[in-house]
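Structure in structure tokens, see below.
With one protein chain removed, the remaining protein chains of the complex are shown where they sit.
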């Protein structure tokens, strides 16, 4: 995992800026012989796509993926799979104000401080648009772990767990030029016991990194997470009784992972997405010369980035699990 | 970061089991010329040491570190630094019951499922004893980042933020054969803007992995973390005004990191430690043959592992920051 | 360095098959602020390009590179640089015979044995066409090390060091449906003392891997190489006398590297390229069912791949040196 590459054996490298000509990913280490066509990836991109719902960004990107390598006669060859998605609805002019002014909550200032030179168009490399590359790579990862079903969903928006109130909350935020945070929960079923590794390759540590690397995520929990810190040891214990194959666990406070290794229970994690940083309300900031400035961002932004984050969370979980399945196989000589 | 190695340029490899002859770490990529003696490491190990406080484990380990390489005439040479800590108060016989029975909440079952063969003495490799190696390596990391002050503390035990009540809570838990979780907060001051990197080497992603890799940690927050998901975009914005060198931020909801890169504000993170899994109360479980069993663990365990976790959290933060300082220097040619 | 990724801090990932739609490379970890346009890369691709000389392959590829990310307003941003080169003169039909028959000396059989499914068109991923991606990435690497001049040249073709006889040798080989090997020597001037690292990141070890990873290379020498094994210690010693800045070396048997670290002398290495495996003469082989077969390859192949290998050798040397400059800077805090 180095800068723009994620994973060890099953790995991918992502590239591209929000308003450049295209974004993409190169998936390396994929097992050969898997049936893979563009449609297998497109189906996941379509779900993440902006403009797919009234609740999300109004940027209209078809997000059409092309496979440029690594697949021959409909099956993977084991060679790197190059995935490219053209940027079609780029409107860099919308972002001209952010050329000279650092948007609060965005990477603008940090990138400027680090690199001295940055692509300010729509956040450039720091844009959530990069997550389309993750979803595309994640679609390939899913093929590597057919035994696993991954399912994420929003469980809270703006602090409210009542799904019925979300459309109103979001419309109000959009109308006010404001935005909302969200909690996303993800479960993975079918992971056999034994995936993961001590000590710095713990499955939960890698999941935490994968999820925290998603734009706007500020917290990650495994299993009961923070709530576990408030339980007694007795209450938090996942007792076992004899089961058909291995133990039957009486509870799953641990979220399916102990000692960094899967137990065979369902893996459960939650991510906290901060509210979208791009809002219409005016905010105090400074410009690139260091002078005081004010900015209100009128782009086509999601009022709640967590909603589309669901698909990115799923993709990252798939990518971690695919890598660990192969790592487990490497060291232990079997899949589960 | 591969299995038992952590970091990219400044990296360390840890080894050893709870009741083997010794544990240790090899620190690689350390800059040359740093003054380093065993006392520089010992001071941090002494803080983490079991038996140092009434609130922690009664295992008595001197945790005396020896430096076997990489230092010459009192200064680092740039060669790998081998650190060894002998295990002296090992009492493997205490753990004989766990040879045949899987302790709930521990790695026992997961390790057995993965490896088929495990060192069951005190949790073997999965023991929190391994964290002494991290603290030792972290002491070296601190020398690489003298500009940074790292300070962690317990902010909650058993759900209670009132420090005055903690001794009673802990004694009660110990008396009952029960245990408590804790929240640890860590701050790092003095990190200049510009450390970290997109996209999979984000500073917050790496911190999350580092912290989640610590035994018993089940959740990590950066800045406001989960609370940020419940704020509006307006409330969560960290506005800026002109400052002496770069911006003055009016708040720090982000915890000092945006876009995965430090902003120059203090870095703030929190970790949730689950309650110690080894408790005296009897728990239902299975044995290695798959039959029903009951276990109550009478070792010399911390009733609240989060307390000693403070020192491990600090060490891991130091290790991540040292690595990212060097990575930033590599790519951008300067320290800040 | 993992499968299709090369390097540690300055790294690139290559993708693409000989007769797929395109090939490319993603360069990651590049310092920001470097002036970079497509022309800076094109100039090097043009030299490697097939069809550029009578002595090389007659495939006509314009090898036009496009930069899809990582550059903004003519300068690198520190984000990954995606380089794409379309395949235009692909004639997969030429390769239909190799679908069912393993070409001796090629990767055909090994790929089939490993992956079970392979892109047989022109060697697919194993084609020398992949080296265009290296040359493109190498062009970026050169910008990172402006202090270094890299110059490779053919010193021997078909065992003959006399340049004047090479055109005839090659024409004869082509006419006979045969092919020739070559020796390429590369020198790098301007590398300061101090690049490289013990023990498994030795500069010479990394150069050896880089060069040996080039198609058709079967041997690598540093400095005197095999000849050093035939000298006495006294004859092989590179004595020193006081110089303007550091030592003046009286000889350079070591090829500019001792202990895996550059000495400031010119770096000298040599690579042996085997003769092109694709020849018109009929060869005994087997087909994919295991039956006996005969094959003579009538493509548009270089009769001596070493000639175009010159540019690939230079690129790989640049890639290694750029990475090691940044690694040295990371650990030691200075460029030289």
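Of note:
As written, the chain order gives the labels A, B and C, with residue 1 at the start of each chain.
Quick note on the criterion: a contact is a pair of C-beta atoms (placed from the backbone, for glycine too) under 8 Å apart; a residue touches a chain by one contact, two chains touch by 3 or more.
Quantities reported herein were computed from a predicted structural model and do not represent experimental measurements.
When the omitted chain is restored, the residue from C:61, C:156 or C:314 that touches it is C:156. Among the residues B:37, B:116 or B:167, only B:116 touches the chain that is left out of the figure. The omitted chain makes contact with subunit B at the following residues, 2-5, 8-9, 11, 13-17, 20-24, 26, 28-29, 32-33, 66, 68-70, 72-73, 75-82, 84, 114-119, 121, 124-125. Residue positions on subunit C in contact with the hidden chain: 1-6, 8, 14, 102, 104-107, 109-111, 113-116, 123, 125-126, 130, 156, 158-159, 173, 178-183, 192-202, 204-213, 218-226, 228-234, 236-242, 246-247, 250, 253-255, 257-264, 272-279, 281, 283-286, 290-292, 306, 328, 332, in rising order. Although one chain is hidden here, its contacts on subunit A can still be listed: residues 8-9, 29-32, 78-79, 198, 326-327, 329-333, 335.
Assume only the chains that are shown with their structure count from here on.
Chain A has the C-alpha centroid lying closest to the overall centroid of all protein C-alpha atoms shown.
In whole angstrom, the spacing between the mean C-alpha positions of subunit B and subunit C is 43. Separation between the centroids of subunit A and subunit B, computed from CA atoms only, is 25 Å.
Put simply, the C-alpha centre of subunit A and that of subunit C have 36 angstrom between them. In subunit C, the residues touching two or more other chains are 8-9, 29, 32, 78-79.
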